[in-house]
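Missing here is one protein chain; the remaining ones are kept as they sit in the complex.
For clarity, chains are labelled A, B and C in written order, and residue numbers in each chain start from 1.
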């Protein structure tokens, strides 16, 4: 951390500040500039220290130098993390397609969807049993019944499933029936929940919060990693901006940024990022071209009959059309798409 | 809800659409325009209906007309809600000042702070026992020990206390020791938690999420009201924008907007909105002038020794200076500040 | 336009409103709903009408139905606009690469850059002579000297050039020396300048404003089209959000949206969108995959010696590497990259 003193700060202020820094068990290193004196602070700095120094008389600015996340950083862990789930690997050379309906509605609906997306090239099945909804009056999912359907369809189609967990006390239940625990965007900073999935034995798919910076997102991952769960998959799903045409704005740059600063895999969810089905295919292809390790796509047998998120769901035909474009894009950047016929639950 | 058809949509599309609307148990009312046919949809409309109609062939746009929240709306409940807590009333003519440290650190720290803020004019004590922190490495609060200190100081100073609850399974515990349950900004859409505090017998202070629209905020309140808890206090604490000088941008207009569209009381938290102590007094006065029913202000005996949020905490002198300006501003708009010597716990 | 009346609005209010609508030469069409009366307004509606009706007693909400832009809309002009400049076509099947340094610094610098980017596959040369700079103390470009260098290098390399015009009285000068007039993001709503380039005989490259919605962007294009210049090329260059890692956030979804709602070509500028050279290649490929008609990329012989925007400029090697990936991505979506050896100034 670096402390920049105000122009004209007194010798006395500087001496007091150094004493304060040393009081935290840290070292101070002073450099005199033409306009400003600058003090380097050496040692592990917690946010309380930063807060305290900002308030000191004569201090102009406190500049953090070290990144606040460690376990999630590539500096700490230079090699890519590859998450393996029942033969499917996420974060390696292969691109993984996760697809399925927004909400589990019935076994028939889910099975039809699972068979169709697998036939088209998906290797992981998605489907929501607990649904976070902006309004209390909207359909909130089938709950445990939905989880049981997910598990049954997963077994039948030999696909691992990803599904959302919304509350710390649901973690065991959801982990029992599914293969990947999803943390939704609205829960990205639900710290009690992050701690809890950090203790689970299942991989976690962590969606980016609607107004989260990349650094905050990685700090949320840090919560999970810090509890000992090192199988975290990040998912870009759009951030909130002033643009009203789309539900959110997909921050395509987060994909190469995460690849640079972190070792964790990153996938993209163009369905939630846009809220409109006809924008899903171009954004899905863009995400692959930008280096995403996979896609999370909503597909429904009958989007216009869906109980949730119909307008952003692809039907089987549009999903198949999208999937026909994915392999050549992947090959253009020397990657390939995971083959569902080879990646199956034992 | 209104459905606007595309220019040139066919008679067949319109007929099919009407059938679909009626299939939801709703009525359709068609008006032919020069460019567009417009169909009014009569009856209670759920979001699934909207989603389904958006996908219909020939549909250009679906426009919601009714507000999606009901219990929180002024139309439904024209008179102001006044929340009463141990003799303190929030949402009436009196302006209520809630003040205290960000985090409870010790009984001595909290008691000193409580006595000082009460002497300066505060009627409710704030203090955090469970602290949501962006980084897992920062101080997360004293937990139940903190709650016990809060309860002890509350008793001694005869002030009701407000403190944050972060998780559904903490609700009973926090309710046992405190008078107002605070839902933090990052949990505004933690729907399981909202349901749970909706079942509690204590008033709830609901902070606005960092990237929440006013409508989403009122829908979060609707979750609580819908569980039978009608004592909800809203709290504006800044939204996330591109400006980096302040931690957040206080949306001062939310105060008169809430007053117009809802019956719930609204207070302002200038400490979190700005992140800088010297901006707290002007923003606090601005909030009162704009019609806020109260303030939530961080005050610490020694901000530079605080374990959390030091840079945004007032010390006792600056808090007293702020409080000297509050009554004349309140009187300018025909309100007055609650008198702590009269508002005490029995 | 649709006017939604408040619940409980009076018959008298509605009668007065209809009279007012008819006073504007428009027709009113009333539908009674269960909660709300809705009035359709038929005829061409200006924003003054909308403004006036919003103020009427009993009015809850005024909803525009027709899009406010016309000449820029695909409804008005269903076929793609293809802009042709000296043999280069923009907006057809071929993808066009525009590249070159941020600022023209010298004939040697520009010529070296032009030859290198052409050899690597660029067909249009970019370079700034008038530079908008946030600070008055930064390098503002060589002005007319820069334009002359641009024209000389354009002639020698047989590449059309695109360069920025910042002020209405510069339009003739810039048009004299260049082939495409660029309107920068900060001038997207400089309406006097838009009118002026609308009268010029050169194509216009219109960058999206930092905080402009897609609708405002198309209305800015409408200014140019409305003056008779139908050769407008849109350019997505990132919008301003809360994320601080990148200079701006590239709104990748604007590419397929523009393609859907407008007939104008759209290209992407990943250099300004990110502000970091190492993010340019993945975002460039993403833009192509999402359907962009071309790229605008900053390339400099020595980015670390550049007088402007060095950190976001590619050097020749990284540009060549990027260009090696563009044709296969283009082919994956059935497009191809324009061949500079065939597209030359006569």
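We adopt the following convention: a contact is a pair of C-beta atoms (placed from the backbone, for glycine too) under 8 Å apart; a residue touches a chain by one contact, two chains touch by 3 or more.
These numbers were taken from a predicted model, which means no experiment stands behind them.
From the options A:163, A:241 or A:332, the residue with contact to the unseen chain in the full assembly is A:241. Summary of contacts with the chain left out: across B:283, B:299, B:314 or B:337, the touching residue is B:283. Contact between chain C and the absent chain runs through residues 20, 46-48, 51-52, 54-56, 68-69, 132-140, 166-170, 186-187, 189-193, 210-211, 216, 219, 222-223, 226, 240, 277, 303-311.
Within the complete assembly, residues 2, 4, 7, 29, 31-36, 38, 40, 42-43, 60-61, 63, 65-66, 75, 240-242, 244 of chain A touch the chain that is not shown. Seen from chain B, the chain kept out of the figure touches residues 211, 213-215, 239, 241-246, 249-253, 255-257, 260, 273-274, 278-279, 282-283, 285-291, 325, 328-329, 331-333.
As a convention for this text, only the chains that are shown with their structure count from here on.
Taking the mean of each chain's C-alpha atoms, the chain whose centre lies closest to the overall C-alpha mean is A. For this pair, chain B with chain C, the centres built from the Cα atoms lie 39 Å apart. Centroids of chain A and chain C (each the mean of its C-alpha atoms) stand 31 Å apart.
Centroid to centroid, with C-alpha atoms defining each point, chain A and chain B lie 27 Å apart.
Along chain A, residues 211 each make contact with two or more other chains.
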